[in-house]
Structure formats: C-alpha cells, structure tokens
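Complex shown without one protein chain; remaining protein chains in place.
Take a look at chain A:
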Amino acid sequence: MDSFLEDYEEAPAVVVGGKRRRRRRRRSPATQAALQPLLHLPFLPPQPVSSNEHKSNFKKSKEACLSYIQDALLQKQWKRAAEFLTCYVESLEKDYSREHIGPSEMIWRIGTEILWHHSQSRMKEFSCFMEQMKTLGVKRYLKVCLEHVFHLLCNGQIDEAYQNLSLAESWRFGEQTAIQDKEIKLIQAYRGLLDYCSWSKQKKILLEHGEDGFADLAVEQEMHSYFRKAAVNLKEIIKIPGVWDVFVKCYVDILHDIVPSHELMIDFNTMLQKSKKRKKRQLGLEVIFAALDYAGWKENAKAWSCLARQVKQIVISEKHLDWIKQEWSSRKDWWPDFHFSRYLAKRNWQENKSLSHEKALVAGILLGKDCKYFKYVSHQGCKAQLKRFRMLKKFVTRHNPVYLRISGPPDCSVQR
C-alpha cells in the first residue's frame, strides 16, 4: 500500500473516467489492425479570470507551463514539450486533490505522448516511465496498465503485453478492485484476445504440420489450453452489456472451429445477416448451414427459420445465388436423405408445423418443387387450408427455376 504515492482518498472523478472508457471501447480495434495510440490531450479546464487573483504564483506559473506544453504537443515539438515537462513535474510535490485533473494524471498523459513520439525515446524507457506512473495513483492503476499494454501491442511486444495483462488481472486493492471492475473486464477481454491470437497461431502451425501427416500433440494441447483460457474470458465478457463485436467474433471463431454446433451460432447468424457487409452475410450463411449439419439441430425450428429467411432473401434479390450454390455443393449428396426424406416430412408435419414450413421452403428452393419433402408438406398444408402454406407453394413455384442453378449441371445427383 505504501507504494502508492497518492493519497487515495481523493475526490473520485468517475464521470471523466467513464467518458474516457467509452471512447476507448469505441476505438478499440482488433489486434490484427494497427492500434492507434490513444491520444488524450490534457486540455486545461477553462479557468475563470476572477479566480486568478487568489492563486499563488506557483500555481500560475505551472498553469503557464502547462499551456506551453500543450502548444508544443499540438505542434509536435517533442523536445520543447519535454523541456517544459521537466519544469512541470515538481507539481507532484504539491497537493492538488481539489483539481479536476491532477498533476500526476497530466504528467502521465503528457509523458506518454512525448515518450511515444520522441525520436530518441526507447521502449525500455517508456516501460520504465509507465511503471513509475502506476505507482502514482491507486485509482488510475488499471487504466495505466491498460494503456501500457496498448502501447506494447502497438510496438509488437505481444509477450510483454500479455505479462502485463496477467499481472494487472491479479491486482487486488481493497475496495478499489470493485470500483475499477470495468477496467478489469477490459483487461480480461484483452487477455482473452491475446489467448485467441496464440490459439490461432497454434492452429495454423497444426494445420501446416497436419498436411505433412505429422500431428504434434504438444502443439495441439497448447492450442486447446489457449482455447480454454480464451473461451472462459470471452464468455464472461460477452455477458456484460456493451459493444464487444471484436471479442465476440474471436470467440465465435474459436467455437466455430471447435464446436460448430454451438448454440451461439444461431445468434451469430442473426447478427451476421444484419451486417451490411457482404462477407459477413456470406459467413452467416456458412455458419447456419454448418450448424444444421449436426443432428442436434435437425428439429430446431429457429435454426431452420434462419436458414429459410436468408435463402428466401437471396432468392428474392437474385443476388449471391452462388453462395447458396457453394454451400449446397458439399451437401447435396446427403442433405436430402438427412433432412428432407419423406418420412421426416410426415413426422415434421405431425409434430411441428412451423418447423415443416421452414424446412419446406428450404427444400423447395434447393431441390425444386417436385422434391418429396416439399410436395408432401405443401400438399398437407393446402389441404388444411393454412394460408402460409399456400403462400409457400406459390413462392416456391414461382422461383422454381432457381434450384437448377443452385444444384449445378444435371449430370450429378438427380432430384427425385
């Protein structure tokens, strides 16, 4: 406790911290993309002129010093900024606990900027500086840790970043731990992210070696351990409300690879369908097809409705039929028996009309209106005078030619 120099009974600046955190999240990119160093220029809060009278010259001179630093930073004059910062640091010896932003925070932020951009500065010095900053304030400890990690990642020092994250995660400081739980979550998230990176690296290695027919057990085990660690963290993170896209994607990526039939796949598909990006929508289609490859999902109406919805949408727009074609090409040999047998048609109709409706749509599009499944279900549906089945029949009939394009040249698999 003694290592913290600031008296941690200062007035909490929660609002400010909150704002900054949100900004950070919005900006937080995937590790693959270049991480922008987070620029938080310490702008002085506007001082009312009248209060100038009562301030000591010490304070006025330090304020002037700060504005010189600010100017230098804005003009990227790092040497000059360093010169003035050298004069500013003695503010640490004064008590500023009433101020909105205290000198220790200023020094941390300004120092970070200078050290990051200055040509003569080395990463080692930077890390040394960050370590000092960590001791300056208990309330900021985790934030400083996080920023340090970001900078390390920018510099490509993944291992050091990971070490720092682990260290930060295990930090405990009385009630501060509870207060700074958001930072802890972020730390855990990023650790999970790094675990994911390691995992995918391992997977790549494994794949390469796999081609040689050589499977390294150790590598595989390591991979699994990363997976476990990553999964645990990421799962926790997703529970918290917030924008976690990147992390979710990584999580799902892992699961998709290892557990394609995971229940999250449905949500994933839904999410991906909504995306404006084509690649994502295609991925969504992939995901849902993959999920339905598994016996566990055969009777899942929701899964089928996802697939149906997407297929329908593609058919109506007449765009991207090739996606369906691609997915179907590896499945057309066995899906018809697996999902669309006559027996199943009867059973689905009896047990779950919605399920049969969705499946019928898919079957109709993929196999044509003359396929067993569709014929049975639509016949039954029209006999029962259910409107949606009539509409289904109309729809499929109208778009019948599509299946020919999807199923490819007629030399293979003849539809019955």
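Quick notes
As a working rule, a contact is a pair of C-beta atoms (placed from the backbone, for glycine too) under 8 Å apart; a residue touches a chain by one contact, two chains touch by 3 or more; residues count from 1.
Here, contacts and distances are computed from a predicted model.
Hidden from the displayed complex is a chain whose UniProt protein name, among "TATA box-binding protein-associated factor RNA polymerase I subunit B", "Prolactin receptor", "Coatomer subunit gamma" or "Cell cycle control protein 50A", is "TATA box-binding protein-associated factor RNA polymerase I subunit B". Residue in contact with the omitted chain (choice from A:78, A:141 or A:226): A:78. Only one residue in the set A:121, A:177, A:261 or A:326 touches the chain that does not appear here, and it is A:121. Residues 2, 5, 7, 56-59, 61, 64-65, 67-68, 78-80, 82-87, 89-90, 92-98, 107, 111, 114-115, 118, 120-121, 125, 128-129, 132, 135-136 are the ones on chain A that touch the missing chain.
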